[in-house]
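Shown here: the complex without one of its protein chains, the others still in place.
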Amino acid sequence: MGLEEKIPDSVILTTVDYIVNWSRKSSLWPFGFGLACCAIEMISTFASHFDLARFGMEVTRPSPRQADLMIVSGRVSNKMAPVVKRLYDQMPNPKWVISMGACASCGGIFNNYAILQGVDRIIPVDIYIPGCPPRPEQLIDGIVRLQKKIENESIKGPRPDRESDRP
Amino acid sequence: MSPATRTMTLNLGPQHPATHGVLRVVLELDGETVLRATPHLGYLHTGIEKTAEDKLYYKVIPMTDRMDYLAPMSNNLGYVLTVEKMLGIEVPEKVKFARVLLTELTRLNSHLVWLGTHALDIGAMSMVLYAFREREMLLDVYEAVSGQRMMSTYFRVGGLADDLPPDLDGKIKKILTVLPQKMKEYEDLLSNNRIWIKRLTGVGKLTAQQALDLSVTGPLLRSTGVKFDLRKAHPYSGYEKFDFDIPIGVNGDCYDRYLVRMEEMRQSLKIMKQAMEGMPEGPYRADVPGVVPPPKPDVLTKMEALIFHFKIYTEGFKVPAGSYYQAIESPKGELGYYIVSDGGTKPYRMRVRPPSFINLQALNPMVIGGLVADVIACIGSIDIVLGEVDR
Amino acid sequence: MKQTALTPKEEALVGALREQFGDGITGHDKVADQLSIFVKTDIIFDLAEFMKEDPRTGFDLLADICGVDWIRCPDMRFELVYNFYKIDGDFRVLIRTTIPDADTPAIRSIQPVYPGADWLEREVYDMLGVVFEGRPDLRRIITPEDLDGWPHRKDFPLTYEAPHFSHNKDLPPEIIK
Partner (left out) sequence: MADLTSLILIVLKVAVVFLAVITGCAYATWLERKLLGHFQNRMGPTYVGPFGLFQPIADGIKLIFKEDVVPSRGERIFLTVAPMIAFIPGFLSFAVIPIGAAITLFGREIPLTVSDLNIGILFILATTSLGVYGVAIAGWSSGSKYSLLGGIRSSAQMISYEVAYGLSLVPILMIAGTLSLNEMVAQQSTVLRWFVFRNPLAFLIFWICAVAETNRAPFDLPEAESELVAGYHTEYSSMRFSMFMIGEYANMLSVSAVAATVFFGGWNGPFLPGPWWLIAKVIAFMIMYIWFRATFPRLRYDQLMDLGWKVLFPLALANVLVTGIVMYIV
């Protein structure tokens, strides 16, 4: 509800931080959004064999308004880049981004006129996962690392790891 | 429609749960009835054809994987067959059998993902999880032969990347016994489910003439009753030695496509069984110095082998000038490669005939007069992969 | 690649085409099992109609249209390869035609005959800039509408971008054409 914006700066909120971070990391709802090959491995991760539901993450929201985590799974073409940016903007704060696979992270093997050389050119990325495509275990590892990262955040104040929040 | 009412334009995609990636379809709606559907493509345009002109012949193979990423081995096969034809290489029998075995496995792989996502679009959410569970078995084989779960790059010009692993038999046998049981389960869940039948019969109808006019191939064409399968029409990689049937449909609607693909999966299992049992002994690549790298032990001991190895991986190999078109029956339809060579070590031009791209043309005639839900069913039953549509 | 001899079926097709179009057919070649027939650009529409409707031909499937840019050849800038297939008889033939005009390449569209040519022609237009005349809705299909240039032309740069490492990570991306 954006409560945190109304809290004055002088208030220290360790316990609240702890609880809120715990809830955020335990209920990361991913945005149901697939681009290319990695999207298939992402679905594999959601499916029975690997089962992301264990982390409370099976609630893929088709609408960006209800999602917390964007997994950019696959190559982002120059034509798609504005769309990805817009979808990211449509997600409510706080939001996190995982760049899944070589193509999303740096363009991968497609260094040419059509592909954006890394999705971090347009949106801030929290976790990069290498691989072409990454195995589901790698994706789960990336998510667990993201959860660790969320644990150390504060509900108020900027997030210094974010490029957009840097002064 | 009275003059005072207006039609509504609904933008389906590029981010939409049921467009299988980044397809964007602009629908013109009257209420929920579709008046026109215009697909907009290119949101996954990767420039693969252009990039191939800048790569040595063997370096193009990994890029073909990433076109139809549900059927990587089929893409590999089409490409290596074309280059082999241009070079005039005849591969050993074992390679042909292994290629047939693995491309049929790929067909299963692709059809399983199709089945799961199609069912998910219709609303049967459990199906996708069941299909992906069985798919893990197939990916195990991929991993065993190539070390990668999806992008195998296993077929090479003149043979295979490596010999088949010794434990492949057991893995294939497991698939051959487990998958038919599971397919029975799927059919119990879907085939006679009244809602499933209601949602698919009579939806997205195409006549044989319409399909041919629109250059549609693959299961989409076969569901209209045209018996066209390149595995029978122009056998490649030794398909003439295998005994299998081509299932065809009658009505050309979504339900027929479902039945055709399910039967194709059964036939694929049949072919795999024959390929596994008849797998001959022998080398896993042709002996063509200068094109096919020499065996690794030789590279370490023999001077000549080392030179060839070094030359192939730095300079590449030259392909005689000319052009050639080779098509294979990929899970989606006719997958063709047209390669133009100017006599150098890189393709002068590589054209891919993408089955999904051309089949997608049939979307507009299929959905006109239907409802929004039918559009989703039709997109699912065309079975597109955006990586291949946009390349 | 080595030439091979024509089969009687192929002889008949080449004969029928020569009879119908005379000078329009400039030659043919066959490598391995692939027959190509070279034709003049201006007959392409009539040829498509002939290919589809004449009892001697009856090619019901237009499998593909491919464009090739021969930038280094003086009098044939673009080559179009039409890939016709006859399901009854399992017969494939490539019809090849060249457009010498490098500045405003144009050719008659065969979309009215083979509706399946619609997107194929749009793709060739999108990638090579060859204009197809006599058809509606010739827009770019794959690349963004504001893209400047035609990607599959040989003078369009692949646009290689130097990868970022720790030593140049703070510099703006360097684009090599």
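Order as written gives the chain letters A, B and C; numbering starts at 1 within each chain.
In the analysis below, a residue touches a chain if its C-beta (ideal position, glycine included) is under 8 Å from a C-beta of that chain, and two chains touch if they have at least 3 such contacts.
Predicted, not measured: the structure shown is a model, and the values here were computed from it.
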Which displayed chains the hidden chain touches across the whole complex: A, B
Candidate in contact with the missing chain, chosen from A:Arg61, A:Lys85 or A:Arg145: A:Arg61
Contacting the left-out chain in the complete assembly, out of B:Glu32, B:Glu90 or B:Glu304: B:Glu32
Candidates B:Val178, B:Ile195, B:Val250 or B:Leu300 - the one touching the absent chain: B:Ile195
Chain not shown, touching residues in chain A: 1-4, 19-20, 22-24, 26-27, 47-48, 51, 53-56, 58-59, 61-63, 65-66, 68, 90, 92-94, 155
Interface residues of chain B (partner: the chain not displayed): 8, 10-11, 16-18, 32, 119-126, 129-130, 133, 189-190, 193, 195-196, 198-199, 371-374, 376
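In this section, only the chains that are shown with their structure count from here on.
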Contact-richer chain pair (by C-beta pairs counted) among A-B and A-C: A-B
Cα-centroid distance, chain A relative to chain B, in whole angstrom: 30
Chain A and chain C, separation of their C-alpha mean positions in angstrom: 43
Chain B residues counted as touching two or more neighbouring chains: 42, 45, 47, 50-51, 390
Shared interface positions of chain A, touching two or more other chains: 79, 112-114
Residues of chain B that touch chain A when the two form their complex: 14-17, 21-22, 42-48, 50-51, 62-63, 66, 69-70, 113, 128-130, 132-133, 135-136, 139, 149-151, 386-387, 390
Footprint of chain C on chain B - complex, ascending: 41-42, 45, 47, 49-51, 53-54, 85-86, 88, 212-217, 226, 228, 233-234, 320-325, 327, 334, 336, 338, 340, 348-349, 351, 353, 357-358, 360-361, 390-391
Complex contacts: residues of chain C adjacent to chain B: 1-2, 31-32, 34, 36, 60-64, 66, 68-69, 81, 83, 87, 90, 92, 94, 114-120, 123, 127, 140-144, 151-152, 156, 158
